[in-house]
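One protein chain omitted, others in place.
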Amino acid sequence: MAKEQLMSYEDAIDRFEVVIGLEVHVELNTVSKMFCGCANNFGSEPNTNVCPTCLGLPGSLPAVNRKAVESSIAIGLALDCQIAPTGRFARKNYFYPDLAKNFQTSQFDEPIAFEGEISIELETGETFMVPIERAHMEEDAGKLTHVGGATGRIQGAEYSLVDYNRAGVPLVEIVTKPIYGALDKAPELAATYVRAVRDIVKSMNVSDAKMERGNVRCDANVSLREKGAEKLGTRTETKNVNSLKSIENTVRYEIRRQAFILAGGGTITQETRHWHEDRGHTSAGRPKSDADDYRYFPEPDLVPVKPSTDWIDEIRLTLTERPALRRKRLQAAWGFTDLEFRDVLNSDLLDEIEATVSAGASPQSARKWWTGELARLANAQQIAVQDLAITPAQIASIQKLIDNGELTDRIARDVVAGVLAGEGEPAEVVESRGLKIVNDEGALIAAIDKALASQPDVMDKIREGKVQAAGAVIGAVMQEMRGQADAARVRELILERAK
Amino acid sequence: MSEITPDLVRHLASLSRILITDQEVEQLAGELGIIVDSVATVTKAVSGDVAATSHPIPMSNVYREDVILPSLTQLQALSGAPDSADGRFKVNAILDED
Partner (left out) sequence: MTEITSSSAAVLAGLISSKKASSVEITTAFLDRLEKLNPKTNSYLHFDRENSLAQAKKADQSLSEGTAASPLHGVPIAVKDNLTTTDSPTTAGSKILEGWIPQYDATVVRKLREAAMPILGKTNLDEFAMGSSTEFSAYGPSKNPWDLTRIPGGSGGGSSSAIAGHLAPLAIGSDTGGSIRFPSALTGSVGAKPTYGAVSRYGLIALASSLDQIGPVANSVLDAAMLQDVIGGHDPHDSTSLPDSLGSMVQSVSEADVKGLRVGVVKQLSSDGFQSGVKACFDDTIERLAAAGAEIVQVDCPSFEYAVAAYYLILPAEASSNLAKFDSVRFGLRVTPEGNPTIENVMAATREQGFGPEVKRRMILGTYALSSGHYDAYYGSAQKVRTLIQQDLAKAFIQADVLLTPTAPTTAFKIGEKVDDPLAMYLNDIATIPANLAGIPGISVPNGLASEDGLPSGVQILAPAMQDGQMYRAASIIEKIYTDQWGASLISKVPDLEAL
């Protein structure tokens, strides 16, 4: 095959705007297949995990695997998608020997999840928001082996052999919206996005996520347009790019190839292409023709999927939460301003504050503790806040004592100091240091009497209207009580006495 | 009637993987033209805001638990196959690359 000519990457990026779109197929690791009870196993003897349904025998019918639906919803939630109140299966009709029924049971205009996004962090630390169009459920096709040709590919093959073990394995197809503005980072973004999806489904344990096994497959769409142009260029779709490196290389190659053609006044053929890792280039497959009229219609053998909000919430709880999702959720739940929240993130204190709130403290009080007093203490000791010898639970219990009126803010700091010094739990420190606020009115009155005794003219001044004179008495009382009194109450008592 | 042309019939036959003869093309174009004309009345029957019915008895959320059920043996699976080799179904070479 004649080697295609390429523009240099820098020139291509300079002249053209790149738009990419990615379709990722995730193979779920359910025990059984999507529409039948055959085992979802890798490496079995050919045609031993098949039944009338996945073999497409006359008279067979599909039945939906609940776990596959659950995993699909989980993936949708992880990508910040909305889950469809009504999802429907549809038939995608086309003929191919690996398709047992010559239609694929998939989803068309009512996918289970739609309108999501995922934040992708590039090497430079720059983050990019990738918009997700939809995630839908479908079934995999069988496996074809081509015999007789030189390289085991289709051209020149004498005949083909079909193994339907893989036919009917559950897939989730995730489709991005067209991705604009990636500029020269487009290839890296494509690969990083797929890696992120792979990591998500792996961490959720809904897929084995081994790209080399085909558990995660990517089709990369690339088109170029002149800078400033409104209309999208013609795109090519490179199918089944099966490693992260290949994805990056594919996108890069297509940019260069298409740029060369367009710069020379040519046009891009809308077609399916294949990436050849060994040779470092894509090659044309079949041109997209009207033979691609899939004649979608709602699958009559299956009824709609209407997940209840309870079920969706249950699934949401099981998610290992995506960082961006979690951040959004927490900021909303706590009602922090953007400034306050950024403060929290910059200090890397999200976990601590969340834990403190879980332990019962209000979000604002948690924030003030961690970004205020504790940060100051840590700074003074020249250590990280997270390394302070105090836990979120302990902070929460200290805050509780303040809320109950058993400690003042000032005294609470002493409690913190005591915990940090290893004196025990907050309650123990309060006890051993005798830090509790004294609420016993008798004791307060006794202290007031004592203070008044040494400042006899205060009462007269108060009666004359000079209320601020009480201040000196309050001060004396607080000193006497070693700060363990509610100053406001003391003032009340003094003024009452003055009457 | 004119919307069902012989070319269209050939195209539809190709989509359906049926190798119809020229004689059949002519005959089908005529027959289908008449049929399509008579069934086209459905477009008059419905206005925009009628919902489509895909399932006559409304049901939803019918699921199967994720457990393994008995499969066919390889022998059973291949029992109807016109041709097989190495435990797999054997077919002529494929034209379209995909």
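When the chains are written out, they are named A and B in that same order, and each has its own residue count from 1.
Quick note on the criterion: a contact is a pair of C-beta atoms (placed from the backbone, for glycine too) under 8 Å apart; a residue touches a chain by one contact, two chains touch by 3 or more.
A quick note: this is a predicted structure, and the numbers were derived from the prediction, not measured.
Q: Return the single residue from A:G21, A:P62 or A:P426 that touches the missing chain.
A: Residue touching the absent chain, from the options given: A:P62.
Q: Considering the whole complex, not just the chains shown, which residues of subunit A touch the missing one?
A: 52, 55-64, 91, 93, 95, 97, 100-103, 160, 162, 293, 295-297, 300-303
Q: Give me the subunit B residues in contact with the hidden chain, please.
A: 4, 8-9, 12-21, 24, 28, 31-32, 34-36, 38-43, 45-46, 50-57, 59, 62, 64, 72, 76-77, 79-83, 89, 91-96
Methods note: only the chains that are shown with their structure count from here on.
Q: Using mean CA coordinates as chain centres, what's the subunit A-subunit B distance in Å?
A: Measuring from centre to centre gives 41 Å for this pair.
Q: Which subunit A residues qualify as touching subunit B in the complex?
A: Within the complex, subunit A contacts subunit B at residues 30-32, 36-39, 45-52, 55, 57, 63-69, 86, 88, 95-97, 102, 144-146, 148, 154-155, 157-164, 239, 272, 274, 285-286, 290-291, 293, 295, 298, 300, 302-307.
Q: Quick check: in the complex, which residue numbers of subunit B touch subunit A?
A: Of all residues in subunit B, those touching subunit A are 11, 14-15, 17, 54-55, 59-74, 77-78, 80, 85-94, 96-98.
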